[in-house]
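With one protein chain removed, the remaining protein chains of the complex are shown where they sit.
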Amino acid sequence: MANRTETLPAATVEVRRSSGLWGDAFRRLRRNRLAIVGGVLVILFVFIAIFGPYLAPWPYDYQDLDAVLANGGLPLPAFSPGHFLGTDELGRDLLSRLMDGARISMTVALVVQFVVLVIGMPVGAAAAWFGGRTDSWLMRLTDVIYAYPDLLFIILLSVALKETVFGKALDGLLLVFVAIGLTSWVTMARLVRGQLLSLKETEFVEAAQAIGVPSKKIISKHLLPNALGPVIVAVTLGIPGAILAEATLAFISIGATPPRASWGSLVADGQPWLRSFPHLVIFPALAIATALISFTFLGDGLRDALDPKLKGKQ
Amino acid sequence: MTLSEESAQAPSVVVEDLPDSVEVATEEGRRMAAQLHDKQPHAKRLLEVRNLTTQFFTREGVVHAVDEVSFDLDYGETLGLVGESGCGKSVTALSLVRLVPSPPGRIVSGQIIFDGVDILKLSNAEMRLMRGKKIGFIFQDPMTSLNPTLPIGFQISESAKLHLNLSRRAADDRAVELLSKVGIPRARDRMKDYPHQFSGGMRQRVMIAIALACDPMLLLADEPTTALDVTIQAQILDLIRSLSEEFGTAVILITHDLGIAAGMCHRVNVMYAGRIAETGLVDDVFEHARHPYSWGLMDSLPRLTDARSARLRTIEGLPPDLLDPGPECRFSPRCHYVTDRCRTAEPELSSREGEGHLARCFGTEPGGWIA
Partner (left out) sequence: MGAYLIRRVLWIIPVLFVVSIITFSLMHAVPGGPWSKEKKLPPSVIEHLDQKYNLDEPVFIQYLNWVGPLQFDEGALQRDEADNLVFGGLLAGDLGPSYKYLDRSVNDIVADGIWVTVQLGLMSFILSVIVGIPLGVIAALRHNGIPDYAATFVSIIGIATPTFVASILLLVVFSIALGWFQPNSLDWRTDPSSWVLPVIALSLFPIAQIARYTRASMLEVTRRDYVRTAHSKGVKEGSVVVVHMIRNALIPVVTILGPLLAFLITGSFITEFIFSVPGIGRYYVTSIGQRDYGVIMAMTMLYAAAIAIMNLVVDVLYAYIDPRIRYS
């Protein structure tokens, strides 16, 4: 009996049509309604961030003092003529300021994740690739960064470098963005390291090595594409964290120099008016909420679409 | 629960009546056992499956995974379900205990009479009392079928506590006894160990202990050795055989491996595309197969007499799409002997030479064109 056990008829090998990892993933993503909603909103935010200044009804720092004075020195409520979402007590158009805030939030998303990738990927890859002492020292470095209370680091760094050229770039925002990035790359480094380590052990990589595929090709054809999925997911899901950190910092007036205002500082500015003019807090809060949700939905959708564990189960 | 006292007693009676049936010895023995079964209409069958139809309702459409399958099983008998992957043999077994993943799967119609009880009419609570107590299940992959966060002792004693109303200590003793029975050394010491501390073969032994914990009447073994090394395979199969003989447990053994089926079973059902293609005593099916698919399966076995350079014989083509099977014989696209008749209508299972030997083929029916 034993000598007849490897008798699986060849016809039992299942042949599935497949358009490759990315094609499959994209098809799964398209079927995920929440992810589509998230994706569309993200595109909308990016569009506003790029073309906002040309679309906004007013410059973000324009003070429509006549309107405010006519209103007895009080903020204009929403749906006022000329100011669709009203103004603050200085007559600045809320819609225009929110559109400028979208610009800040999208830039945060971009810069922070750029910093995260530029630091996190090489650190993680180096740890996995060289192993041994390099690995253990790099991982100890991540321990330190991980334990560092991140908001404290960001505040310290931004206060320390405030007066430098770097600190003044982008209305003081670049410094804050980079500082957020400097506290956020650890997760990415650990992720990349873990991915590469486990991929190095997989059968398809061993198989590739066994048939003599050069290691350069193994890295480019096997390791990177397979590690890329989780990295993309981590980048997308890291964006809400970055937007949240920036908004929180802006709320305690760290970041953009007035009159530039991020969504967080708009909430802070509107806080004293909350009872009589809640729109000054509600609209910025809604903008933050929408941005956070849309990136989270998109990231969740990407994860479900790219997760090989779920493959074939749908 | 509607099980009467006497029906619960039935297996031992039958086993005593039919000593030959549990002995996987000679051809004579098996044939005699089968004949005894057939000549004793009073001896109730353990399991009667009639027109079982299980379908999966997927986004792409309805998959006819198991289509009008009927078969019987006697007390203490070992039945093989053989066929390619995707032919419906696992879904058949899962249907018997109503564990077809739902959604998307559903048992659409048919009847499953187990020990006089209509399984499909039981409430969920009644069905739960069947599982584990009267029907044990061994799954294919021992690496994933045991709970990684629970000690194996707990996993074995769990159903004994549940179904036999044993105290915790009595259930533990039972688990130790079972563990030693399935050949795990130092059984009592290993009760507190977790699955990851066992090798694949050892885990499958644990799985067998779990399945046999309440001394069930029927053991469903779904490819129990596929995930194991060849040398371990034989040990596990021997264990299943000897324990089923010892306890008088009927076994449905699901396998794609004809060698295993030939060595273990009294009767086999060859399944193809959700249907039974051929059924009969093991020797009738293996020596006098009457379905071209069965021939194909046998032919694709490599033989010791083959020249070294001989290529593996395969059955050309792929099984049909179970999304939308047509009215034709489902094997016709791959059959060497196909005629126009096969392409327009599907044959019934009809008798062939030998006790209970049936095949679903026009060509081998009396007067058919295949000799």
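Chains here go by letter, A and B, matching the order in which they are written, and residues are numbered from 1 within each.
We take it that a residue touches a chain if its C-beta (ideal position, glycine included) is under 8 Å from a C-beta of that chain, and two chains touch if they have at least 3 such contacts.
Small disclaimer: the values here were computed from a predicted structure and weren't measured.
Of the candidate positions B:68, B:158 or B:215, contact with the unshown chain belongs to B:158. Remark: the omitted chain is touched by one listed residue; of B:65, B:79, B:146 or B:335 this is B:146.
Screening B:87, B:130 or B:329 for touch with the missing chain picks out B:130. Checked against the full complex, the one of A:29, A:170, A:197 or A:244 touching the unshown chain is A:244.
Residue A:155 is the one among A:110, A:155 or A:213 that touches the chain missing from this view. The omitted chain makes contact with chain A at the following residues, 140, 143-144, 146-153, 155-157, 159-163, 187, 240, 244, 247-248, 251-252, 264, 267-268, 271, 274-275, 281, 285, 288-290, 292-293, 296, 309, 313. Annotation for chain B: contacts to the undisplayed chain at residues 97, 99, 101, 124, 128-133, 136-137, 139, 141, 144-150, 158-159, 162-163, 194, 196, 207, 210-211, 213.
Note that only the chains that are shown with their structure count from here on.
The distance from the centre of chain A to the centre of chain B, with each centre set as the mean of the Cα atoms, comes to 52 Å.
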